[in-house]
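In this view, the complex is presented without one of its protein chains, the others remaining in place.
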Amino acid sequence: MDLQALIDEIAEDLLRVEDRGQVANYIPELAKIDARKFAIAIATLDGASYSTGDAREPFSIQSISKVFALALALGKVGDGLWNRVRREPSGSAFNSIVQLEHEHGIPRNPFINAGAIVVADVILAGHQPREAIGEILRFVRVAANDDTIRINPAVSRSEQEAGFRNAALANYMRSFGNIKNPVEMTLGVYFHQCAVEMTCIQLAQAGLFLANGGRDPTTGISVISADRARRINALMLTCGHYDGSGDFAFKVGLPGKSGVGGGILAVVPGRASIAVWSPGLNRQGNSLLGTRALELIAQRTNWSVFGP
Amino acid sequence: MDLQALIDEIAEDLLRVEDRGQVANYIPELAKIDARKFAIAIATLDGASYSTGDAREPFSIQSISKVFALALALGKVGDGLWNRVRREPSGSAFNSIVQLEHEHGIPRNPFINAGAIVVADVILAGHQPREAIGEILRFVRVAANDDTIRINPAVSRSEQEAGFRNAALANYMRSFGNIKNPVEMTLGVYFHQCAVEMTCIQLAQAGLFLANGGRDPTTGISVISADRARRINALMLTCGHYDGSGDFAFKVGLPGKSGVGGGILAVVPGRASIAVWSPGLNRQGNSLLGTRALELIAQRTNWSVFGP
Amino acid sequence: MDLQALIDEIAEDLLRVEDRGQVANYIPELAKIDARKFAIAIATLDGASYSTGDAREPFSIQSISKVFALALALGKVGDGLWNRVRREPSGSAFNSIVQLEHEHGIPRNPFINAGAIVVADVILAGHQPREAIGEILRFVRVAANDDTIRINPAVSRSEQEAGFRNAALANYMRSFGNIKNPVEMTLGVYFHQCAVEMTCIQLAQAGLFLANGGRDPTTGISVISADRARRINALMLTCGHYDGSGDFAFKVGLPGKSGVGGGILAVVPGRASIAVWSPGLNRQGNSLLGTRALELIAQRTNWSVFGP
Partner (left out) sequence: MDLQALIDEIAEDLLRVEDRGQVANYIPELAKIDARKFAIAIATLDGASYSTGDAREPFSIQSISKVFALALALGKVGDGLWNRVRREPSGSAFNSIVQLEHEHGIPRNPFINAGAIVVADVILAGHQPREAIGEILRFVRVAANDDTIRINPAVSRSEQEAGFRNAALANYMRSFGNIKNPVEMTLGVYFHQCAVEMTCIQLAQAGLFLANGGRDPTTGISVISADRARRINALMLTCGHYDGSGDFAFKVGLPGKSGVGGGILAVVPGRASIAVWSPGLNRQGNSLLGTRALELIAQRTNWSVFGP
């Protein structure tokens, strides 16, 4: 199959769609992004890469960073992490606090905000936020094999200023002893992690180890074990799109993780990694056209993990 | 790989495990099942089949029937079904009514009890319960290519007598207009469907069309479309084990559906269908050793959909 | 104070109000009531009575019947009742089922539907519904000192036909063992009890024992003990208006119980009993103008239990 032709065609079709959803507006830096931005990039295990649209323009990966932070944290503390965060879909919004009250401060999974804050707390582990942030950034750069990836300080500052709901989650979990560092330090790590900026090409490359048993096919570096890669993929499939995870699995059939910046990273086990970007979001907070693009790619390629 | 040797070995290992969980006891017919029963059966797309343990002994498939009923209902009304039931993991117990109140009588997915009652209501569709029950039974028999499969009348009667919580769910949805037939008739269909009895060998055979793009590889009959088979697999993966679905995906990595009778049907897209049976349940109501058996099979075969 | 002049003046003022709320429409018999109906009746402990408007026209007392049923049930089983129903405000709608799941089938108080169904089940106690209904009717007739009070069969039939949500509540509690009789029999009692019809004059008279230490000042009959009358008043104050109970206490300052037929019974301990009727309801399902009338009466008479 001619992947380049495929994504060019999909991009052309989708650029005609009127309803592009709603660009996230809770911080000015996201609100001002042009809703017409659109990009697709695919990296395959054999080293080829394909892209279309604004695939060389960096955007805020936001919650997609939770995948890399999880891989990093598992490398540091292993399966002990699962004592502090569960592995179940949440059945509620990404920033819901209700579940935390009913389940005594243990978040449902590492991809809702509460769970990702616990993961940041694990990475912080008594060090300075600056070091933890550096560690996350290094992990992403190694995965993407690209040292130019950076954190947007205006975004992280805005996240901090608008972060009352995340502060509520962190304080709440702290009251159950499930945040170990000072709340403002853990949140500092979390807010910086969300402000990482990448292009679709970088993001597709960075996700490739998840499609390849934990090993970067380009560099040969083993980022995580095969077992762990498989399990992160499973979590992406069941929990990667908040309360739209079931629908994403139903329509696309691939492990994926979305961010409110409009990006989605999808993994095709044994084959490829796909990054899409379209800033407008659907009601669950996932990229509207990005989801549609992945649905079309999966249909035409038969890449769904659920069968031909 | 020698699948027969593999499942024999797994069976031997697991038969030594002391903690087999708790046999379901809400109706006498399930409570009296011997907790030491254990079976595995695998049917592959190339027509081979493997089994070990009590694989020729019929057991109550209970909620596994929801997979067949869903396939049947989709065949009858198509995607209109999704106006009456959603496709998201529930984040709560199989018989929770809380979600229904918050979401106005629309169940989260077709595999929690409320959703399966809606599916039964769709199949009933103004006919007599007897006809709808017959239709479900015929569907299962065709899928399993075995006309001897039957419903255990003692079990369906017991379900009815103990079914107050399901009656609550059905009446509740009826108050929102999401049950269209008289409540007792819809429940009659549902309680009979849960009382279907199958052996592991029959069940593995019956699930094969889901691994094969909707077509039974043995008979060549197209049971459902490839697209629909893929989507049912996606639902099994995200919602097939109630509030343990995330964990099952994490550990096993295959679409699966459990029943309180201790059975689990798992689908390996493009390869095989697996049925396991061990009556003791874990806290989420899924077979404890059955889950463990599938985890071991997936590990040794590399059959996880999430990568090698 | 000239009570007759007071209520005439209040009636005149309120008849000019445009917004009368929404008449209950879940059963046709309630929906067809003229929204302009309006009545106030006051009965004082010294035997005087005052009324204005449509005070001699019977209306469906609906949930106001829960007060009389509670008094009757306490007389039959005493404080053992409190093992099956609590005494706390619910913090949710009159027909919510969420709380029942979280609290294992024990309703929060006897004035939400679930609690009133338990009370009906206690009164039924293995007898025939016909007998239990007769007993409730006799209790109301004795309290009102009026043998002409009757149950409207068209209303009770409609309640039954539209009663899916109450059937859900009853079945749900039955699954926890907190309904002892067959669900349909208990509901039969409950639906008939809700269909009692009374005039405001009858209702004010019927509530007088609650203002007088449990004794009917007219007939001298001791209906319940002084202690029990006080406690029923306390429950009316904290739970008598569903999720508008706090507001009613804040504005009116009297124990009261509303019904979706638009009636409210209020008790002035040591002084009087007041019945109002205006069919339009506010968002919490309580009579809009009826509440306003009671607020004005309490203001002008200084009858609030919370001080001068």
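Every chain is named by a letter (A, B and C) in the order it is written, and numbering of its residues begins at 1.
Here is the rule we use: a contact is a pair of C-beta atoms (placed from the backbone, for glycine too) under 8 Å apart; a residue touches a chain by one contact, two chains touch by 3 or more.
Quick caveat: nothing in here was measured; it's all calculated off a predicted structure.
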- Whole complex considered, the hidden chain contacts A, C
- With respect to the chain omitted from the figure, which of C:K37, C:R87 or C:K180 is a touching residue? C:R87
- Message: Looking at the full complex, which residue from A:A73, A:V183, A:L210 or A:A266 touches the chain that isn't shown here?
- Response: A:V183
- Missing-chain contact among A:K66, A:R108, A:R174 or A:H192 belongs to A:R174
- Touching the absent chain when the full complex is considered, from C:G21, C:G188 or C:G253: C:G253
- Query: At which residues does chain C meet the chain that is not included here?
  - Reply: 86-92, 99, 108-109, 210-213, 226, 229-231, 233-235, 237-239, 243-247, 249-250, 253, 255, 267, 269-270, 304-308
- Touch list for chain A against the chain that is not drawn: 96-98, 100-102, 164-165, 167-172, 174-175, 183
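By definition in this document, only the chains that are shown with their structure count from here on.
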- Which of line, ring, star, complete and other names the graph you get from chains that touch? line
- Message: Comparing chain centres built from Cα atoms against the global Cα centre, which chain wins on proximity?
- Response: B
- Hey, how far is the Cα centre of chain A from the one of chain B, in Å? 32
- Per the C-alpha means, the centres of chain B and chain C lie apart by a whole-Å value of 47
- Please set out, as single numbers or ranges, the residues of chain A touching at least two other chains. none
